[in-house]
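Okay, here's the structure, questions in a sec.
Missing here: one protein chain of the complex. Every other protein chain is in place.
Chains: A and B, in written order; residue numbering restarts at 1 for each.
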Amino acid sequence: MSKTSIQKKKKYKPQQQKSAYLFILPSMLILTVFIFIPLFASLVISLLDMNIFMKDISFVGLLNFVRAFQDSRVHNATLNTFYFAVLEVPLQVGIALLLSIYVAKDNKYTRALRSVYYLPFVCSMTAVGIVWSMLLDPNLGMLPYLLRCIGIESISFLKDPNLAMPTIIVVSAWKGFGYTLTLITAAVLNVPSSLYEAAEMDGANTWQKFIHITIPGIWPTVSFCIVTTTISALQMFDQAYVMTQGGPLNRTETLVQYIYDRGFQTAPYDLGYASAISVYLFAIIAVITFILRRFILEKGE
Amino acid sequence: MKVKRVTAGVLAALFAAMSVTGCGSSDAQTSTEGASAEETGTEAAETDTAAAESSEGEPVTLQFWNVFTGSDGDILRTIVDNYNKTNTDNITIEMDIMPNDTLQQKLPAAIATQTAPDLVLFGVENLAPYVSNDSLEDISDFWDVTGVDKDNFLENVTELSYVDGKLYGTPMQYNVSYLYWNKDLFEAAGLDPDTPPATMDELAEYAEKLTDPSKNQYGLAMPTNATYMQFLWANGGDADDPDTNTNLLDSEENLKTLEWMQDLAVNKKVTPANVTGSDADAMLQAGQIAMYMSGPWQINGLREQGINFGIAPCVAGSAGSFSPAGGCSYVIPKGTDEVKKQAAYKFMQYWLTDEVLKEWSQKNGFPVWSKSLAQDAEIQNDEVLNSISKATEIGRAYNLGYSLASQIDNDVMIPMFENVLTGAKSPEDALKEASAAMDNVLAQ
Partner (left out) sequence: MKSAMNKYRKSIGKFLGVFLTMCVVIIVLVPIIWLFVSSFKTDSDVISYPPHFFPQEWTLAQYKYVASSIPIFSMTKTTVIFAGGVTIISVMFDSMAGYAFARMNFKGSKLLFSIILLTMMVPFQIIMTPLYIEVYKLKLLDTYLGLILPRATSAFGIYMMKSFFQELPKSIEESGRIDGMSEFRIFRSLMLPLCKPALVSLAIFHFMNNWNDLLYPLMLTSSSDKRTLSAGLAVLVGNKVIKYGPTLAATMISLAPLLILYIFCQRYFVEGIATAGVKE
């Protein structure tokens, strides 16, 4: 896709260059002041012994990082973060792909379906979390009660150490699949219909058409979805914060959650340490994004 | 390449500018200001009392942050509104309620940047960490300046606002944990609805009788995100000694208590599994829980839901019966100017009048700790407040005034109880692990 837009000539016209810089100036200024400087500040803070009161600050070098690498809760949070991302991303994108077979057509009925599917994405994570944790509450909730009525006892979803994370994954996919589906639908509708007609002449069935024509045709969009969903999955916080607060037994505590706990929830509010874990998380996200873009995008081309 | 170098340079310069003006100067500012405030302090106090005598002073607006979300916030708001209307000192209080989490994120940064409010109301467990970071005003002169009689209040209440012998806040409310019991469920289980369990053995026995899984009914709720000092203390155990920084966890007494708790929770299943405090609150209000240990804030909800409940002291073990004491205090953040500080004193003084304390206790069910108010006829005839004041006598300070308290709770005690109550670890292992974690925290 990008081939069409890449300009072959590499000479820069001075006049155009000047206007280009002017065009990006506002955005660059804002991103620099409100994201890069704070991020850079975090990086510096990670080398300091500093709490949120910002008194008695001292330089400790890499001590915070050494501490982080030895902290079993950092290990646990890292595993949980991957657990979430590795299952949530395929689930959300998979559901969207599966449904796109049926709803990626342009008629009234499918448009209505897509509107409904998009609904959870409009709701805030806080609202979604409150609703689901009440529906799934083992003692007062609707779903466990109905399961009990048909003879399935004691599934406690968010309260069960082994089920809590899978439950959060499903709820997250519930909230996000409609958005992914909309992106994929647009891509599917852009695949030239002549390709399908040719395949039908060769006697291909629905499934074969999907695998051999649709998937390659929409791959750039799918990979965009995978990359962006993965980035946000690695930053998972709201879901667990609203529904489980990292419990039970820290089984749903992610890295962002642990950063938040050290920096803002547990006195002495150790900002230096929280920043060190932040830098570690940022490195993980950057590396994974790089790898994903390398492999998924190359595979597409 | 050039662009990269330039950006890097600009970034570094900008950050350097920010960090210098940001952290450095605020330090300098507070220290000089602290010194000058002391000098001008008495002066300002004099002018202020003079102003008060002439009844109408300059208008003062106080920013007031607190964590009273939920229904007690409504009552607090009414009292503050009333104060704004009736006070003769031209003081207006602008109240901002926020979740406790948010307050803890904003207040330290606000104090460091001199944008803090003039008055804050939060739990007394926060005092020590804030004081150790020099973030609260020392208000030891409060009793003298305002003429409020300190001896009219129970000493165990006022002492919660002291850190290292200096006063940093004035008491707002005081609480311990009580044993709530549902009288209807007692009756249905064939127990005397007016006799709550008094010992740990009785508690266990009753809890078993009151549990009926077929009705989704549980004898004793034990949330997993809580600490159970009342049980450890009842058997003669303890967590730590804040005065000497010693770890007291790894003891026979504690092991016995944890075994008892795990037996109740895991084998006898008297508690709903893996509930949080707020889940348990809801189930108590729904009549699914027979017994529960919690603070006075349950009373309003239970009344509203029409639950027929009683309040008793926490149960006793071999060493007696105890309950961790807590409370809230009004504090003044560091850097508040003298005029506003004096205005804040005025409001604190207003809160400590029997009239206001009575309204707060009656509407919220919090125990009375003013000696003169305790003589009030209406208070003496209030059944709930009466049973509460008996249960309040067993209050015992737990790590109050200790700056590591919140870390001990979050990193040591809550995980230990959670492991025991969910059966994730044996009591021996949970205790060993917690003791090691305690050593880690205390080593700081």
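Simple rule for what comes next: a residue touches a chain if its C-beta (ideal position, glycine included) is under 8 Å from a C-beta of that chain, and two chains touch if they have at least 3 such contacts.
None of these values were measured; they are calculated from a predicted model.
Asker: Looking at the whole complex, which visible chains does the left-out chain touch?
Answerer: For the complete complex, the undisplayed chain touches A, B.
Asker: Considering the complete complex, identify which of A:L63, A:I101 or A:L163 is in touch with the unshown chain.
Answerer: Only one listed residue reaches the unshown chain, and that is A:I101.
Asker: Going by the contact rule already stated, which one of A:I30, A:A198 or A:I291 would touch the omitted chain in the full complex?
Answerer: Of the listed residues, the one touching the omitted chain is A:I30.
Asker: Can you name the residues of chain A that touch the chain not displayed here?
Answerer: On the chain A side, contact with the omitted chain comes from 1-2, 4-5, 7, 9-13, 15-17, 19-21, 23-24, 26-28, 30-31, 33-39, 41-42, 45, 52, 98-99, 101-103, 111, 113-120, 122-128, 130-132, 134-135, 139-142, 145, 174, 178-179, 182-187, 190, 205-206, 220-221, 223-224, 228, 231, 235, 237-238, 256, 259-260, 263-264, 271, 275, 278, 281-282, 285-286, 289, 297, 300.
Asker: Which residues does chain B use to touch the chain missing from this display?
Answerer: Against the missing chain, chain B presents residues 3-4, 7, 18, 21-22, 63, 65, 67-71, 73-74, 94-100, 102, 105-106, 109-110, 112-113, 115, 117, 216, 277-278, 281-283, 285-286, 288, 295, 297-298, 300-301, 304-306.
The criterion applied here is as follows: only the chains that are shown with their structure count from here on.
Asker: Under the touch definition given earlier, write down the residues of chain B that touch chain A in their complex.
Answerer: Residues of chain B touching chain A: 7, 10-12, 14-15, 18-19, 23, 26-27, 101, 104-105, 108-109, 111-112, 126, 129-130, 132-135, 216, 224-225, 272-276, 279, 282-283, 286, 288, 403-407, 410-411, 415, 418-419, 422, 424.
Asker: Going by the contact rule set out above, which residues of chain A touch chain B in the complex?
Answerer: 32-33, 36-37, 40-41, 44, 51-55, 57, 137-140, 156, 159-161, 245, 247-250, 261, 264-269
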